[in-house]
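One structure is given below, encoded as structure tokens.
The complex appears here minus one protein chain, its other protein chains still in place.
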Amino acid sequence: MIEFNPLEWEIINSAPFQRLRRIKQLAWTDYVYPGASHTRFEHSLGVCHTATRLFEGIATKDADLLRTEHGFDEAGLKRQKQIIRLAALTHDLGHGPLSHAAEESFPVNEETGKRFVHEQYSAAAVKYKLADIIENHPINKNNYGIKFSDISSMFEGSADVGKSIVWKDIIAGQMDADRMDYLLRDSYHTGVTYGRYDLDRVVNTVCLCDDEDGFGHVIGVEDDGIHAVEGLLIARYMMFTQVYFHKTRVIYDHHYAEAASHVLEKHGGTFPSPNEGEIEEYLKWDDWRMLSEIASESSNASCSAICSRDHHRLIFNTPEVPGLEDLEKFDEVKAKLDDLDIVIRDAKKSWYKFQREEIRLREPFGRGVRSVPLATRSPVVNGLQTVNQRRIYVAQNERAEALHRLGAA
Amino acid sequence: MIEFNPLEWEIINSAPFQRLRRIKQLAWTDYVYPGASHTRFEHSLGVCHTATRLFEGIATKDADLLRTEHGFDEAGLKRQKQIIRLAALTHDLGHGPLSHAAEESFPVNEETGKRFVHEQYSAAAVKYKLADIIENHPINKNNYGIKFSDISSMFEGSADVGKSIVWKDIIAGQMDADRMDYLLRDSYHTGVTYGRYDLDRVVNTVCLCDDEDGFGHVIGVEDDGIHAVEGLLIARYMMFTQVYFHKTRVIYDHHYAEAASHVLEKHGGTFPSPNEGEIEEYLKWDDWRMLSEIASESSNASCSAICSRDHHRLIFNTPEVPGLEDLEKFDEVKAKLDDLDIVIRDAKKSWYKFQREEIRLREPFGRGVRSVPLATRSPVVNGLQTVNQRRIYVAQNERAEALHRLGAA
Amino acid sequence: MIEFNPLEWEIINSAPFQRLRRIKQLAWTDYVYPGASHTRFEHSLGVCHTATRLFEGIATKDADLLRTEHGFDEAGLKRQKQIIRLAALTHDLGHGPLSHAAEESFPVNEETGKRFVHEQYSAAAVKYKLADIIENHPINKNNYGIKFSDISSMFEGSADVGKSIVWKDIIAGQMDADRMDYLLRDSYHTGVTYGRYDLDRVVNTVCLCDDEDGFGHVIGVEDDGIHAVEGLLIARYMMFTQVYFHKTRVIYDHHYAEAASHVLEKHGGTFPSPNEGEIEEYLKWDDWRMLSEIASESSNASCSAICSRDHHRLIFNTPEVPGLEDLEKFDEVKAKLDDLDIVIRDAKKSWYKFQREEIRLREPFGRGVRSVPLATRSPVVNGLQTVNQRRIYVAQNERAEALHRLGAA
Partner (left out) sequence: MIEFNPLEWEIINSAPFQRLRRIKQLAWTDYVYPGASHTRFEHSLGVCHTATRLFEGIATKDADLLRTEHGFDEAGLKRQKQIIRLAALTHDLGHGPLSHAAEESFPVNEETGKRFVHEQYSAAAVKYKLADIIENHPINKNNYGIKFSDISSMFEGSADVGKSIVWKDIIAGQMDADRMDYLLRDSYHTGVTYGRYDLDRVVNTVCLCDDEDGFGHVIGVEDDGIHAVEGLLIARYMMFTQVYFHKTRVIYDHHYAEAASHVLEKHGGTFPSPNEGEIEEYLKWDDWRMLSEIASESSNASCSAICSRDHHRLIFNTPEVPGLEDLEKFDEVKAKLDDLDIVIRDAKKSWYKFQREEIRLREPFGRGVRSVPLATRSPVVNGLQTVNQRRIYVAQNERAEALHRLGAA
């Protein structure tokens, strides 16, 4: 049972949070797995729950270390837990219509020259829409004194968060609560069993590990949690190859990006920016509004493709881990079809970050403990290569022609 | 694994069927159980699957009876199966935005003086939008000669369907495929376990039973399926009391009916009628459109209550099976609050229809079999009384006053 | 995750407790449901866990009541919890080979003129084999001062335990931890889904209720737990009719009672008594020993029937809730077969004890609460009649003759 305090209930009942009921977690995945109509609303509640479990696992097991090396007393830990819970609840507030697919229409940040990312919108929602609730609620004011930026810095990649803040790994890292929740949740609602892993075991073995340099700490697992973590990584690999990179889902992301771009032409060309003046306007965009607008633009090819389910068809793909000859074959096929209405999509994903960012394992060593990178102990993790599948889709009405050309080969 | 033939795929890919992706199965239930965002799209596929299993259970077990008494040969059974599958797929096409809650804004049928019901819209969708696909598809034309009315008469209460057509029970009856699917599906997506029952066992024991008069047949179960059917009825009882009649869900149905009525004022006061001229217009209404319109009517009290989750609060209710004193108490409370902004909702439901409509059981008798009403064999079914809970809700801003009045009692 | 303290681990590692690994929970049920080979060992661990959850549910929710009316301070509750856990662990220690089926060969208690029951053997095992461990373990000695009789009186029906000891209901009552564990566990290992119910909800709503007279307390549930308790009762009804009273299981209980009686002829005619001199000898009996002895007695008809799976066959039964004519028919059939080698078995069970022993419900009443019997609020419970099925089995080699006689009827 998940419980929330009055401050958290105010966040949950706020308009920016209720908006998440109208953002489907998996965008077009229900075109393939019909049950996948769950939203970022329940996901965000779930991340809060899982983040709390991870926090409590560490706080219980490594209370001494936290006190002696990080200066956390009981009150400090309570405050930290509240920060983590609020960060978990709010980390997805900034997602656009259909989640990640919207990001291609985010405006460019003039300071960096790169597009904004959804975490920056989440941070803006916290700053401009929720800071007042958070900072002035008696629970916080009387006990913790948490500032809005304590929360948003947990998921925003701000430079001033030193590595000493181990807690950030709970919200964004290779074994964060976000991932732990969505793998299980997406597995449940799609009905595919690939996303299951032993969450209870992860929670029971999560701990502080020495970081690579041996001066600080990162979040890792005890050595008897190794197979639970392997299970988590395998679940991720399986869900990507089976669900998130499903051939039909992927092409709808493409059609959607084009359609959203077309719709936004009437609204300035991109979504509003994550600043004080525009965040309110941005948050008015949700799945329902965007899809209604797309539905009314039937003369646009991309909008029409979506509404009549007339998507481009897969005509060729390499294996997930292609060899050289597969890539050559791909280029050859592409050359033959290049003048047709084709779309190329790469399903590129590295499953695991080695070296500095790797998950660490705490194991007994002599009379004490030491920490080692997971890959040195796990035959499975060692084998996780980057998936790098390349695909060519062709418009329905040119499919026969494309097949003809390839058949003639 | 569910498989569909090319005719069925055409139905599934048609606009009226794809529209079901935008009608949530359980309306406001995700306000209480966040995972309940599944739609009538996947439900309709599921009903088709379950109806097929029921049909095949009977056709295998009672092949002799079907041949000798009902004149079904193998080809006839194949045709019948296709009718049942198409009826199962299309039976929910006519649902309005948020399903049942829409029915209060359906227009009145001038012929009968009563409001239309959603089955009549389903029938109209079949007749005016799908008849061409169905009647002219080679699979049907070359083999079965099914007319659109063969399908719609399975779920529409048309007078000319004699009781000889036992198959209708599979689509609409006390143990129909609709109910069997939604109980399991709603249980899964809400996460409450109350809707589980042993579907495999029902499918393995479903059979033809003599009807009450002994001249015709109805669909029932063999005696060793009695506990599976009890399980089905208990599941229904549990889901109604725990989910479908949940106090918060129920008050949102009320606010929605008011809000929808307000929205429809701009469109003629009611939804379009299920006739040739208006069915196209009707089908343009879905959850997304209605909820967008409600969202833009923030000056209306009901629309506003929905958008800001500011629903009326439950201030008093009787037990589910109230005694006389409970009903008197209810009247007393109601009298005290009558001038406030209150809403009364009755959660009235009889769980089981006794006598003529009762589920029948086929049991060994001497060297043959006989059929008896389920209630004569099941202690559980016998006890299923009508739930008749009465509730009073009061507007948020008058809740303190209402409590004061009741406390003063 | 279930955790045990060092005292509990000593109990678990003791010979009387390890013996439970060799007592199958469901006797012959694996002849019908092959997976049902689980033992009283894991069940006893599970009861300890569930009893703890029930205790903590009450102790948290009704801490005030326990302090003001029952005089329990924090230390008192800790002691009580330890008593309950030890009682839960040890309550099944006295079961004989194949559990309940052994009881027909228990000796007669000369004081009462009735056969001993397995709870008296459990009490004897605690008194003569575990008292030393319990009473002298530092955890107990330094903190609680629990005597062995504090434990055994929880499950033994001793007269001096007044109704003030509400806790006894957790170990033996209409909603005790024993039942809650075995329904779920048996459901899991048989693979039938009928035994499922919402244990979490029961744990969250269990509470102290006024007893019938209004002077004392009994353990019951809050009104919003009503459907969870209904679920528990339904689960029990379903498991009895589907598993525990399965026709094949029941006849093996009969053959076993005869076979055990035959085996025991060599050992004095009955099992040893639950007294200091004989309890050691009694505990040497387990499934393995008894079944080995039966296997070596192939000249005895009952032993042979078991070893070669040549059990009597069901030739006639009434419905589970028979009418008068069914009972008359039964007598008629019985008369026709009376000179054959037949066995009569009644599957009689009342599902629910009404009136004084009934489960009570705590509901809001005015500004306070009151408690009412469950049956006044639950349509389902009200309908739970006694199952009273009568069955006639006949020896394999006389089955043809029996069928002939009945066919001639």
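Each chain carries a letter (A, B and C) given by its place in the written order, and its residues are counted from 1.
Convention: contacts are C-beta pairs under 8 Å (C-beta built on N, C-alpha and C of every residue); 3 or more make two chains touch, one makes a residue touch a chain.
Here the structure is a predicted model, which is why all the values come from computation and not from measurement.
Of the candidate positions C:34, C:145, C:268 or C:364, contact with the hidden chain is made by C:34. In the complete complex, the hidden chain is touched by one of A:237, A:252, A:271 or A:288, namely A:237.
Residue A:382 is the one among A:13, A:136, A:275 or A:382 that touches the chain not shown. Per the touch definition above, the residue from C:10, C:42 or C:363 contacting the chain not shown is C:42. Seen from chain C, the chain kept out of the figure touches residues 13, 18, 21, 30, 34-35, 37-39, 41-42, 45, 189, 288-289, 291-292, 309.
Touching residues on chain A toward the chain that is not drawn are 192-194, 196-198, 223, 226-227, 230-231, 234, 237-238, 241-242, 319-321, 323, 351, 363, 366-367, 376-387, 407, 409.
Rule of thumb we're sticking to: only the chains that are shown with their structure count from here on.
Geometrically, the chain at the heart of the complex, using CA-atom means, is B.
Inter-chain spacing, taken between the CA centroids of chain A and chain B, is 37 Å. Here the spacing of chain B and chain C, counted between their Cα centres, is 41 Å.
Between chain A and chain C, the centres computed from C-alpha atoms are 50 Å apart.
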